[in-house]
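For this depiction, one protein chain was excluded, whereas all remaining protein chains were kept in their positions.
What follows is chain A.
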Amino acid sequence: MDAAPFTPAAHAPARHAPTPEPRTRLVRLLDRDGVRSEDPVFSPYVAEVGAEQLRDLYRSMALARRFDEEATNLQRQGQLVLWAPMRGQEAAQVGSARALRPADHIFPTYREHAVAIERGVDPAELLMVFRGHAAGGWKPSEHGMNVYSIVLGSQVPHAVGYAMGMNLDRRAAEEEGREVEPAATIAYFGDGTSTQGEVHEGMVFAASFDAPVVFFVQNNQWAISVPFSTQSRLPLAERAAGYGFEGIRVDGNDVLGVLAVSRYAMEQARAGRGPVLVEAETYRLGAHTTADDPTKYRRREDESHWAELDPLLRLETHLRRHHGTDDAFFDEVAAAAQEFADQTRAHVLSMAPPSFEEFFDKPYAERHALIEEERAWYAAYQAGFDDDGRDDGRSGGDGTAGPDRGTQASSLTVAADPVTGAPDERSAGTEEDLA
């Protein structure tokens, strides 16, 4: 064999291979100067959207932005354990959420704050997660919106399965001669998540079962610090062709375009014409989360470029130039947004932490022997602290207080020693150390 010398360059991935030109056109109905254009396919979906509805969209986007700012502030002040800002993605979220009907079901990531608010989720419910008070926060059954997914990509097959269930419901209704309201699911995810294997499997299953699902990617250009170019060489919308369904690219900072494309995609799915992939090209203007520092990985020029494409700015320009909307409206929206922020702050500050005991009720629907054993042990352990007759912090010795070491407590090793002794000893030690 002709032994060519090994060079890393020859075997390394072709990092500088030419990236193919996107074949999918970008849909845009409102350009960066706020000028509205016509699109033969998508304009009919927003034909009725006039000044009043545009002002309403603006109001929702502005309130979401102010809410997001307030949550960031609250995190900085130590009132939230974490926050995932969505600044810059208001058009993608409000535009897509407005295309949904109550019967549709949403499967979000952890950044879909504007979608949740559009769906009637109370800001207090939403912030419980970020306050560290709940793993989910709201009832999916009340809002037609599942709770946030932290393990990214996992929600995509859920949306597909739910949509498969909608197909089965429709089939059952037809057999019984009942009418059923057409509905679809929408799975939100980002450009980083698009790499997850479960997104791929979800799309294969969706195509195989003709599931009424819309895959809505907010390509905000960054997976924490990793740029979009590391996730994909082509727009994500182009992947749809490989699965055998339609993919659409839309300017994600154009709320009108997003609304039109989302209405179209949901209509396709509801009508049984299979899944649609929508890629909304946008930008996360802030950090990934409040634990992140974007100055370490992205250039100020890029940020200012995208700041000029701000979705609120664009709609404001349009409203001022073409609909005679003046300062009075924007001042009124700003005041409403401030009030919303104040309410949000008040909600957060008044939240009482949950009791630990209630978490024994949550993981199982039916009685579970181990949970009951540990619940009983914990209750007895806690009761030990309340015993007036305890002596030097120790309890349980007389059998009237503290864990019953003969039975319930026997499964946890900590009970081998009287349980309230340890904290007292620790605090005594600390005092000595300080002295």
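Everything that follows uses one rule, which is that a residue touches a chain if its C-beta (ideal position, glycine included) is under 8 Å from a C-beta of that chain, and two chains touch if they have at least 3 such contacts; residues count from 1.
In this section, contacts and distances are computed from a predicted model.
Engineer: What name does the UniProt record list for the absent chain among "Glutamyl-tRNA(Gln) amidotransferase subunit A", "Multiple sugar transport system permease protein", "Fe(3+) ABC transporter substrate-binding protein" or "3-methyl-2-oxobutanoate dehydrogenase (2-methylpropanoyl-transferring)"?
Structural biologist: The correct option from "Glutamyl-tRNA(Gln) amidotransferase subunit A", "Multiple sugar transport system permease protein", "Fe(3+) ABC transporter substrate-binding protein" or "3-methyl-2-oxobutanoate dehydrogenase (2-methylpropanoyl-transferring)" is "3-methyl-2-oxobutanoate dehydrogenase (2-methylpropanoyl-transferring)", the UniProt name of the unshown chain.
Engineer: Out of A:A47, A:A352 or A:A369, which touches the unshown chain?
Structural biologist: Touches the omitted chain: A:A369.
Engineer: For the chain not shown, which residue from A:D39, A:E69, A:D169 or A:D292 touches it across the whole complex?
Structural biologist: Answering carefully, the residue with contact to the hidden chain is A:D169.
Engineer: If I consider the whole complex, including the chain that's not displayed, which of A:V35, A:A51, A:V81 or A:A135 touches that chain?
Structural biologist: Only one listed residue reaches the unshown chain, and that is A:A135.
Engineer: For the chain left off this view, which of A:E70, A:E118 or A:E198 is in contact with it?
Structural biologist: Considering the complete complex, A:E198 is the one touching the chain left out.
Engineer: Extract the touching residues of chain A with respect to the undisplayed chain.
Structural biologist: 107, 134-137, 139-142, 146-147, 151, 154, 156-166, 168-169, 171-172, 185, 197-198, 201-202, 204-205, 208-209, 359, 361-366, 368-371, 410-411, 413
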